[in-house]
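The structure under discussion is supplied below as structure tokens; questions concerning it will follow.
One protein chain omitted, others in place.
Showing chain A:
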Amino acid sequence: MAKGILKVKAKAAGGKTKVKMMAKHIMESGQRKDKKTGELIPALFLQNIMVKLADKTVFEANLGPAISKNPYLSFSFEGGAKGDEMVITWTENSGKTATETAKIK
């Protein structure tokens, strides 16, 4: 598996898990012009991020190119314990997809 682009901090406390994550991604909006050629740079962005815990989806985001470079997301859900592993799948608009895992602390 290629090196992950996600940085995830998940903390379980009081029966809830709080997640903060950041993906290292350019999130090219498709609006910018190449300074040399004057042509538009095609859009390249993460369009879907799905977070699962024990095969249950706990969070899903559909993103557009209006999300900032290196997208940051924070959310929380009930359940999850220290040591549990979350499975996070991201999909780019190019169709590229990957799955990464992160442990809850």
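For this structure, a couple of remarks:
By definition in this document, a residue touches a chain if its C-beta (ideal position, glycine included) is under 8 Å from a C-beta of that chain, and two chains touch if they have at least 3 such contacts; residues count from 1.
Methods note: contacts and distances are computed from a predicted model.
Per the UniProt record, the chain missing from the shown structure is "Thiosulfate oxidation carrier protein SoxY", taken from the list "ABC transporter ATP-binding protein", "Spore germination protein (Amino acid permease)", "Thiosulfate oxidation carrier protein SoxY" or "Putative tricarboxylic transport membrane protein".
Annotation for chain A: contacts to the undisplayed chain at residues 16, 27, 29, 31-33, 47-48, 50, 52, 55-69, 71-79, 87, 89, 91, 95, 97, 99, 101.
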